[in-house]
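With one protein chain removed, the remaining protein chains of the complex are shown where they sit.
Now for chain A:
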Amino acid sequence: IIYLKLFQEMEDKVTSPEKAEEAKLKARYPHLGQKPGGSDFLRKRLQKGQKYFDSGDYNMAKAKMKNKQLPAAAPDKTEVTGDHIPTPQDLPQRKPSLVASKLAG
């Protein structure tokens, strides 16, 4: 019976490249949420653009980090809260919008 189950699993992997990819992902991230595409992922999408938590947190972090070297902000999937709070110095400088678009020749 175990032999047949193994065979079925192998067949699944052969017939479904998607399932094989899923197995690869789960192997790399064993703690990946049970609900894919569910609330966590969607809520992060809704929060796109959030740079600050609030001014209280910002000032607390500034006081705490006064003597510590701030680590460079690594753009990754995790939310930017907690110890690392962006300061104006961290934010990339905005290009002035007066520059004309290249398409306009």
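As a convention for this text, a residue touches a chain if its C-beta (ideal position, glycine included) is under 8 Å from a C-beta of that chain, and two chains touch if they have at least 3 such contacts; residues count from 1.
Definition applied: contacts and distances are computed from a predicted model.
Not every chain of the complex appears here, and the one that does not is recorded in UniProt as "Serine/threonine-protein phosphatase 2A 55 kDa regulatory subunit B", selected from "Auxin-responsive protein", "Small ribosomal subunit protein mS26", "Serine/threonine-protein phosphatase 2A 55 kDa regulatory subunit B" or "DNA replication licensing factor MCM4". Mapped onto chain A, the footprint of the missing chain covers residues 16-22, 24-26, 28, 32, 36-39, 41-43, 45-46, 48-55, 94-95, 97-105.
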